[in-house]
Structure formats: C-alpha cells, structure tokens
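Structure below; questions to follow.
The complex appears here minus one protein chain, its other protein chains still in place.
Residue numbering begins at 1 within each chain, and the chains themselves are lettered A, B and C in the order written.
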Amino acid sequence: MSETVDVSRGLPAHPERATLEGKNKFVGFWVFLSGEVTMFATFFGTYLGLRNGTAGGPEAADLFHMPLVFIMTMILLTSSLTSVIAITAMKKNQFKKMKLWMWITFFLGVAFLGFEIYEFVEYVHYGLGFSTSAFASSFYSLVGLHGAHVVFGLGWVLLLLIRYNRAGITLTNAPKFYMFSLYWHFIDVVWVFIFTVVYLMGIGGG
Amino acid sequence: MADHLSEPFKKSAMTNEEIMKTQREMRIQFIAFAFMIALTFLAFIAVGAEVAPPGFVISFIIFLAFIQLFLQLYYFMHLKDKDHGWANTFMVSGLVLSIPTIVALILIIGVVKY
Amino acid sequence: MSSTQRRKDRIIVDDPWDGRALEWATHTPVPEYNFAQVPQVRSLDPLFYEKIHGDGKMKPTEPLGDIHMPNGSFLPFMIALGSFIAGFGLIMKHMDAWINPYFVVVLGLLVMFGSMAVRSWKEDHGYHITKENVEAMEREALADERNR
Partner (left out) sequence: MVREAAHTLKKSLLWDLLTTVDHKKIAILYLIAGTLFFGKAGLMAILIRIQLMIPENTFVTGQTYNELLSMHGTIMLFLAATPLLFAFMNYFIPLQIGARDVAFPFLNALGFWFFFFGGLLLSLSWFFGGAPDAGWTAYVPLSSRDYAGIGLDFYVLGLQISGFGTLISGINFIVTMITMRAPGMTLLRMPLFCWTSFITSMLIVFGFTPLAAGLALLMLDRMFDGQFFLAAAGGNAVIWPHIFWIFGHPEVYILVLPAFGMISEIIPVFSKKRLFGYTAMVFATIVIGFLGFMVWVHHMFTLNLGPITNSIFAILTMLIGVPTGIKIFNWLFTMWGGKLRFTTAMLCASSFVPTFVLGGVTGIMLAMSPVTHLYHDTYFVVAHFHYIILGGIVLGLLGATYYWYPKMFGHCLNETLGKWMFWIFYIGFHLTFFIQHILGLIGMPRRVNVYLADQGWDGMNLISSIGAFMQGVAIILLLINVIYSAKKRPNHR
C-alpha cells in the first residue's frame, strides 16, 4: 500500500519507513530484537550462574587473552560505524557509497568471525572442549550463539549485496538494508556485554 | 505500483534542512563512536591495570557496558528519534524483563539460600 | 450459478447476535479483502455506535478503489519443512540410522535457509483486485443479503 508515497519527488528522507510494508518491517524488527534481548539474557544468566563450575578443567583466567579480544572488539565496533555510514548514504540516495560501506562492514564481519573461529580452536587446544565442564558448555553456547548471529548476518548482507548489486536504492530494498543495519548494531551491543561479562570479568577475577 | 517499488531513484527528496540534519547527525555519530572506543579502552585498562579491587572493577566495567548499550541503541540505532515510541517500549520492556532472569540465574540457583 | 444458490442457503445473516465490534460490519462470508472500504471508527464498540447514532453501517474512509493483496506462497511450507527435516536429523543421532544424521541435518538446513533466500531474492509485491471486481463482489454480497 505504497500509494501514499510521492515517488516523483525522489527518494524520501526515510526510505525504510516510507511504505506501509517498510513501516511494518521496522516495527516488527524492533519487536524481534526485544525478544532477542530476553533470549540472550537467558544465555548470559546461564553463563554467569555456571562460570565457576570448571570441574577441574581450564578456567577463564587461564584462557582469555586481552589483545585478541581487544582486536575483535575494535573490529566489531568499527563495523557498526561503517554500517551507520552506509545507512546515511542510503538516506541521501548515494547508492555506490552505500554499497562500498556495506562491503566494508561485511569484510569486517568476516575478519571478526575468523578471529572467533581461531579463538575457539585455540581453546580446544588448551583442553577446553564443549563438554569439559559447565563453564565450557555455557561459554561456548553463549559466544557461539553470538557467532551464529554473526554468520547469519553475513549471509544476509551478502545476499542483499549480490541481489541488489545494480538495482539502486528502491522502496523495496531500503527497508532490507536498514533492518540489516539494526541487526548488525544489535550484534555489536551483545558483543559489548560479552567482552565485558565473559572476557574482562573472566580475566579480572571476581 | 509494483514498478515504483523496485525502481531506483534519480534524486533524493531531502530538503536542505534535512540534509543539514543528516550531516549533523553523522557528526554526532562519529562522536558517539569515539566515545565507544574510549569506553572500550577504559574497560580494558581498568581490568589490565589490576590496581583496583575486582569488585569495584567489575561494577565499573558493567557500568561502561551499559553506557555503550545506550549509545548504540539511542544514537546508532536511532532510538532517540521521533516515531520510535513502540521500538522504545519494546526494547525497554525486554531489558527490564531480562533483569530478574539474570539475577535469578546468578543468585537463586540453590548455592546460597537467601 | 449453483454456487450462488448454495451460498444463499448456507449463509443466514451477517450479524446474528446484534454485535458491537467491527467484525460484524462486513459480509458473511468475509470477502478476501475484509472491507471494501476501510471503515471510520467513531467510538469504542464502533458498530454499536453506528447502530445508535447512524444508519447501522460503518462510514467509509476512502473511495472504492483497487485493493492491494499479498500473493500466496509455497515458501512458508518449505521453510518449516526444512526445519522439520533438520530437527529429525538431529534426533537421528540417537537412532540406529542407515544414514549419517548430519547429512539429514544439513539437507534440512539447506531447504530451510535456501527457501528463506529465495523469499529474500524474489521481489513479491502482491497483486491488486481491481475496482470493478470489488464493486461486482460487493454487489453480489448485497444481493445475497437481500435474498435471504
């Protein structure tokens, strides 16, 4: 029901919410994200409840390395900014610029994912398998769930970028890119709590 | 109809005022990003320096995380803008309802009895 | 015309209980677009309000025109089927299966996410019921009502 959009004047200032469909997606995606909050809260709660249950296996303080986590954090934070730049370009109808920054976001995400996989492999080497202890299980499931979100987000943006490689910004794909950027920011928010609660608290004792 | 929906636009319908506003917003977002980087540094340093007691450090870095949460939600994700009333309602509800979950899973799992 | 006959016998009345809310303001059976013209709500219990203060019919907010409707799709079935296959594959870990359970899991996930990707790839803007069709359908429904 996009009859209300005056297309002749050019791209509306908020293309993601110009049509009723876009507006629906916008509200619906926020509702979905609020549900994700409670889901991640459950995983965080489980981790926090079980993080001392190491059962003689490796402990948090033995494993976590600050530099690696720091680099991962920086990468993800930066990718959050690049997706903001991309969305601003989208609002101004600068398609090439948006595409460029979305690709940068994508590659930053891939880099992050690479580090995460490297990290997990490393931990398994140190003897922290998934079923070593309750701490291991809850750590892998929390951080792994975040990683799964990253994977899904990367697949999503890759699909969008290939599909709309030459399409320009339309009233159909603007909501899609916008929802992806919301999702990406949300992943970043979760990571902020992961590096605080899992890594820094793990290193800092307590 | 349908053709309009998948047709790219030649120009933007933004008024000059809106462009100015977008640019101002972009500047604010860069500042927010700088803040977030600084907060991250602060959190890592607070833990790495090992000068303060762990109890204090932990509450401090969790406080920093909540500032970052606020910056991301309200600046990067535009929750501060108009037309975000429902988004705010749901996000705040989600965060509020998460608190008892997390507290319960940490405190009342039968290890210590309150 | 046999189906008109059938419907005439079957449908008794649009509003059997003297209802108060909007659902009793459309025809029975409900046309696929629900309301030919989106009604103007003037109070809580809108239909009851119109029965007391108006002529018992909802006031329209828009002229009769084309109505936009979504297209049907087989993809929801496929996505759910994919999740079902993947779930069953995981359970097969605990059965004496003649096939590697992870093969089934991967197959299910492929079906599931593949269908999602198809949904994302194909732009589907739905279709329109033209004004003429809407008018014809409304006329027919009104005639039905009178004939009862």
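Criterion: a contact is a pair of C-beta atoms (placed from the backbone, for glycine too) under 8 Å apart; a residue touches a chain by one contact, two chains touch by 3 or more.
Since the model is a prediction, treat every value here as computed from it, not as a measurement.
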| item | value |
| --- | --- |
| Touching partners, among the displayed chains, of the absent chain | A, B, C |
| Residues belonging to chain C that touch the chain removed from view | 3-4, 7, 9-13, 16-24, 26, 28-35, 38-46, 48, 61, 67-77, 79-81, 83-84, 87-88, 90-91, 93-95, 119, 127, 129, 133, 136-137, 140-141 |
| Contact footprint on chain A, counting only the chain that is left out | 20, 23-24, 27-28, 31-32, 34-36, 38-39, 41-43, 46, 49-50, 52-55, 130-138, 141, 145 |
| Residue numbers in chain B that touch the chain omitted from display | 86, 90, 93-94, 97, 100-101, 104-105, 108-114 |
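The rule we apply is simple: only the chains that are shown with their structure count from here on.
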| item | value |
| --- | --- |
| Overall pattern in which the protein chains touch one another (line/ring/star/complete/other) | complete |
| Centroid distance [mean C-alpha coordinates] between chain B and chain A, Å | 13 |
| Inter-chain centre distance, chain B versus chain C - centres from mean C-alpha coordinates, in Å | 38 |
| Chain A residues counted as touching two or more neighbouring chains | 172 |
| Residues within chain C bordering two or more other chains | 68, 123, 125 |
| Chain A residues touching chain B - in the complex, by the definition given at the top | 2-3, 5-7, 9-13, 17, 19, 26-27, 30-31, 33-38, 40-42, 44-46, 48-49, 66, 70, 73-74, 77, 80-81, 84-85, 88, 91-93, 95, 167-173, 182, 185-186, 188-189, 192-193, 195-197, 200-201, 203-206 |
| Parts of chain C lying in touch with chain A, wherever the complex brings them together | 68, 113, 117, 120-121, 123, 125 |
| Of chain A, residues touching chain C in the complex | 1, 155-156, 159-160, 163, 172, 176 |
